[in-house]
Each structure stands twice: as structure tokens, then as C-alpha cells.
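Report on the following structure.
Note that one protein chain is taken out, while the other chains of the complex remain in position.
Order as written gives the chain letters A and B; numbering starts at 1 within each chain.
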Amino acid sequence: MSSIPSLSTRPPSSRPRRKVGPVKIISLLTLIVTTFLMLLPLFFMVMTSLKSKKEMLKFPPTFLPESWQWSNYTEIFDTLQFGTLYKNSLIIAVLSVIGTLISSALVAYGFARYKGKGNKIWFMLLLSTMMLPYPAIMIPQFILFSKMNWIDTFLPLIVPAFFGSAYNIFLLRQFFTTLPEEMFDAGRIDGCGELRMWRQIALPLSGPALATVAIFAFIYSWNDLLTPVLYLSSSDKFTLPVGMASLTSSRFRIPPWHLLMVASVLAMLPIVTLFAVAQKQFVEGIVLTGIK
Amino acid sequence: MKKNRKTFGTLFAASALLLTTLAGCSGGKSVEDVASPGSNSSSGGKGDKVTITYYTIDSEDRTFVEKLIPDFEKEHPNIKVKMEKAPYEQFDSKLQTLIAGNKSPDITSHYGYGGFAEYYNKGMLMDLTDLMQETGFKAEDYNIPEHLMDIYKVKDHTYGIPLNMYVTLMMYNKDMFDAAKLSYPPSDYEDKSWTFDKMVEDAKKMTVHSDDITKTQYGVDFTWSERDMRPLYFGADPYSADTWTNGGVPSETHFDSPEVIAAYHKFFDLIFKDKVSPNTEWSKSVAGQNGDPFVAGKIGMSVGGSWIMAGSNDFPFKVGVAAVPWGGNDKVRSPLFVDPLLILKDSKHPKEAMEFIKFLLTTEVQEKSIELSGGNPPVNTKAAETYYKHFEGVDPEDVKKVYEGAVKYGYESFNHLIVHYSQINDMFINELQPVETGHKTLEEVMGTIQKKVTEIIKR
């Protein structure tokens, strides 16, 4: 594979340092202001999660908690079966991510590399599956899964991911199309089959895109409320969003907002971790991939 | 390429075949129906275990029933009860999906946005009249007043059995009354001095207007039932009398009649003329989307369903309960919100479902439920005594008087009894909005509302 021309795809950061000009200062300032705005929700969530139930009723609302209720963070485990919810959500999300990555990358490659006759039609069909709003297919989909005897199992939440998600296929296709043709030509000369080119050329070069898909797929599955509500009926199979929704479901009493915020903060931990790890991909993705 | 195409062809054919078989069985009975003829015969009581499903809202004040199931299963070893639940927002969509997918639950209530009339008119409910006879159900055995049983009767057939009863009452902020040196409002419905005008007078003394929203407070928040029902408080009836005998389909509505418009004027005067009530914007600013500004201690008197008492122990001020003042209607002063248990038409085990309903209505279970639910008002009058004592810091005698008065002058809320109610209510909220902000007059919108109500009901 050495014959593949090594593209100078170093990240821009390794470019020769320029002087700190006005452009950079302005961008830094803009970033600080927007970051402040973007982080406000986090601040608000954490502060609310540490307030007492009584304090939540106060008007005007307090900015910082009057007394810091760290016990809220243990109380959530008594109020909801938080551990079970967390575990279920994790199982479903991780499997969905694996399924989405494999299948979407495979299908997207097919769509990106071959522009045959049927391609356009299939591609439009693919897009069309995203154009019907969920409420419109909810009932027929339920009928389908209930005939397969999948109700009250994780299957309806996981298996479809293994057959690709239209959004991610489209996304990866766009990325695969930007890969330079010469690399594949070189691969072909080396006698690589398509599957091998997929694995050894396309995938390694698409680090940032694959990381993006992983994050999107995780968040999608992690925060999904409608599907688990519809398909799960035993409470020991419930997921985090379902449990959190139960906190605000009573029409007759004041919801425990403070506990909801505790749950939201804890629910964000895996996403933040995943993101912090994956965002490195956006910096180093291409450099690290071994084109040897 | 050729080869590929061929494999694709077989693949496609196989998938298509699979698809048609899937589609093919959607019309007929589901697999279970065919496969389990034995389960029907078991409804006699002996033999196999029968599973019934109880569908409810996924919130603590509803799911506590799960804790009662073991007792029931001990008493009825051949019946297993399974609970199916959904968050409030998804309650109706999940119920409809379950029914469409042939997984209908056996027992539920109208906990979503659709009411009894909706379910009845769609033919979702089972006629319980014969079933009650067969299983020996008598309302008096469970201390359910006969007039409450009548609420869910249509043309002498019973379609629902009451479980909980919320009434409309007044809650007041004792601290605000004390600060204004006012005497507390009475809990006795027969007290003739307690009128709408007296309430407004008291409210004026507690109202403070200020540019600083944190200092503003209002005397009264009069959320008497839903918007369309309010004219009834002053004695104007917006729906024709045949509504209740006709399964919730009124033959006429009178939203543009002078009496109804005059009644609405009185309500809006609270906001615009007397300025003792907050507008929606202020309420939402203070209390958030679904919150109640009373809870924030900014309202002297709040008229609403008795669920506003839930959580009163946590309020940062002292509270009391009082009668809804007299407003000109001698018969009706308190809308009731009676939640029934319903058996769905597709239930395969109605008899067993009936057993569970009976269990939930016994005095013992109804009493237990008050504590477990955190204060759901029982329909069983014997258990009610326990309910009156449930609220810390509120005199049980007052709660009792208010409840008894409310039942005497009670009227089941329209939201359960009129067809397509959630649409009517949505429409009301949207169409009245410009009036609430002062952009339009009542005379301008009531004509449109009348027209739209008629359209919705006719559907």
C-alpha cells in the first residue's frame, strides 16, 4: 500500500505559527462570549439540582442554592430505580452505536462509490424514509413489531440500527465522496477488493466522520423517549428518559424539578465523556490513521 | 455486475415475500387470538392463570397501584395483574397504538387528554351493566353515592365505575389574609354572606400592583374548571340540556348568547376592571409553564380542583380551604372531576377485570390508596373520612365541610362528558388568548368560538 500518495493532511494546527493578529483576538473573544451562553444551561442545571424542594417554589428564583442539597444526588436512586434505568439505556445505546457504525458505513460506501442507474432511485428512497414524520408511522410500526413478538424487549430499539440509519448513511456518503479518487486507484492496482478498500482506505480516512456518527447515534438513542415508551412495558426494562418523564407526569402535583435536574446532570455524563474522547478525532483524526 | 444483480434479485424477492406475509396477516386476527383459545375458557374462574393489564399514567400518584397488586393476587390466585404505563403526554397515543396493535389493556381510565365521552363515542368501552349484575357489584357495598354512578351511565347503561373524586374548592394563603387583617373565608357552602362580590372585595385588599414583579401580588386566581364551563358559574348554560342524555353530543351550543358573553365579561373583569386577578402572562412568568402562582405565595385565594392541595405541606406559607363563593347559580358551584375505571371493549377477561375494580373500591384499599398515592380523594364515602385528615396544617373539619358542600352543589366537569373535548379546549385556549392580552373584545371572538365549537362537535 506504500504506493498510495501520501497527502499532506496534517491538521491546520501544525501549520507554521502566525503572529497573534487582530483576527485571532476577535475570534477568541467571540468564542468566550458564545461559550458563556452555551454553558449557561449547564450552570442552571447544576445549581437547580442542588436546591431543596421548598426552594424550588420560591419567586423570584434564587440564583445559587440557599443550602446546598448534595443529598439530592443520593435521593434520585431512591425515587427512581436509577441504576437499572442507567444500565438499560447504556446497553441499548452502545449496541445501537455499534450497529449504526457498521451498517451505515457499509451502505454509505456503496452509495458513495458507485453511481449506477439504480443508485439515484435508492438514494431518494433512503432520503424519503426520513421525510415521513414519526407520528405517521408509529402505529404501523408497532403492528409490525408486535407481529414479530418484539414487544417489551429491547429489539425494536436496537435491531433497526443494524440495518443502517438513513441520516448517518447520508452523512457518511457525503464524507466518502470527498476521498480522493487516486487513493482507490492505487488500491485497485495493488489488487485490493472493494471490501478491503472499504476497510483499509475509506474507514481509516474517515475518522472525524465516524466519530461524529458515533456521537450522534449515541445521543439519539440515549435521549429517545417515544420508542421506549411505546415498546417497553415492564418497568425493569425502562430507559432513562422514560424514568425522567415519570417525574413530571403527574397533572396533580408539583414536579420535583430538582430531582429532574439531578437526573439530567447524571444522564449527561456518558455523553460528555464520549464527546471529550471523540472530539480528539476532529483534531488528530487524519494524522493518526495509518496509511502504511 | 451481472452476478450482483442476480443476488440482488433473489434478495429482493425474498424480502418482498417476507413483506407480503407480514402485510397479509395485518387484516385478520393476531397470532395470539388464534393461538390462545384456551385462555377464554379460563374466565370461568378455575384452571389456568389469567393475566389482566391495568393501564395508567407513569407517575407516583398513579403507579402506587402496583403495591396493591400482591394483596389482590393472594386473594385471587388465578388472576395476575400486569401494569402498563406511559407518561402523561404519551398516554393517549400509546393507548391508541396498543389498541391498533391488538394489545389492548383491560382496565384504564381517561387519564390522558381525551375524556370519557371521547372513549365512549369511539366505541372503545365495554358496557358494564350485565357484567356488574353477573359479578354481583353493588355501588352501596362500596359506599359510592348513586348520583356518582350516574355520571358514567349513558341511556341506563353503565360504562365506567367511579374511583377517585376531585372537587373544586378554594385554597387561601393564611399569611396574606393575616397581613391584610381579613377574616378567613368560610368552609360552609350554606353561608349566604360568602358571595362572588365579597370575594372580589377581599381580593382587592390583598392585591398589590408594582413595577417590580417580585412585589406584585393578586387577591384571587379564579380558575373555575376549564374555560368553556365557566359561564355555568353565573348560571348561563353554554351547552344544551340534551348533552348528558346524548352521550356527550350537545344538539346546540350557546357561546354567542348574551348571557354567556355577560358571564365571560364578569371573569375578565377580575383581570381588567377590578384588577384583582393575574393574566396568563403574569402567572406563567411567576410559576413557569404548568405551575401555579398560588404555590409561589403570590395569590391570596385560588379556586381550582382539589389536587391543588397535594403538596401543600411543602408550601412556604400557611394554607386553609374554603367554599367556592356563591355566584348566582343556586344549583352548581363546584365542578367535580370523578375519575372512573373503564374496561376496554377488546378486553378478553372482563370478569377478572371487574374483580380487580371491585378490589380497588373496597374501603380498606381505598383508605390505603390515600396514603400510598399521597392524597388521592377516594370515591368511597367511608374512606373519605381518612382523606379529610390527610393534610397537615389544614383543619380536617374544613376539608370535610368543603367536600360535602361541593358534592351537594357539584356538577361533573364538562371535560369528561363532552365529545372531542380536548379539541374544544385547545380551541378555547387559542381563541381566547387575544382577549386575555386585551387585543380583542369578547364580542369579537365569541362568534368564532361558537362557530368552531359547532364544527368540532359535528365531526
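Just so we're on the same page, a residue touches a chain if its C-beta (ideal position, glycine included) is under 8 Å from a C-beta of that chain, and two chains touch if they have at least 3 such contacts.
Note that in this section contacts and distances are computed from a predicted model.
Looking at the choices "Sugar ABC transporter permease", "Lysyl-tRNA synthetase", "2-oxoacid:ferredoxin oxidoreductase subunit beta" or "assimilatory sulfite reductase (NADPH)", the name in the UniProt record of the chain not drawn here is "Sugar ABC transporter permease". Only one of the listed residues, A:L50, A:L203, A:L230 or A:A245, touches the absent chain: A:A245. Between the chain not shown and the residues A:F82, A:F154, A:F238 or A:W257, the one that touches is A:W257. Counting over the whole complex, subunit A has residues 7-15, 17, 23-24, 27-28, 30-31, 34-35, 38-42, 44-45, 60-61, 103, 106-107, 109-116, 119, 122, 124-133, 135-137, 139-141, 143-144, 160, 162-164, 167, 169-171, 174-181, 184, 194-195, 198, 208-209, 211-212, 215-216, 219, 222-223, 225, 241, 244-245, 248, 257, 260-261, 264, 267-268, 271-272, 275-276, 279-280, 282-283, 285-286 touching the chain that is not drawn. With the whole complex as reference, residues 1, 4-5, 7-8, 11-12, 15-16, 18-19, 22-23, 26-27, 89, 92-93, 96, 99-100, 113-114, 118, 122-124, 213-214, 280-282, 284-286, 288-289, 420, 422-423, 426, 429-431, 433-434, 437, 459 of subunit B touch the missing chain.
The criterion applied here is as follows: only the chains that are shown with their structure count from here on.
Averaged C-alpha coordinates give centres for subunit A and subunit B that are 38 Å from one another.
Every residue of subunit A that touches subunit B in the complex is listed here, in rising order: 53-54, 57-60, 135, 138-139, 142-144, 146-147, 149, 151, 225-226, 229-230, 233, 235, 242, 245-254. Listed in rising order, the residues of subunit B touching subunit A in the complex are 22, 25-26, 30-31, 57-63, 82-90, 93-94, 96-98, 100-103, 166, 213-214, 286-287, 291-293, 295-298, 305, 307, 310-311, 314-316, 374.
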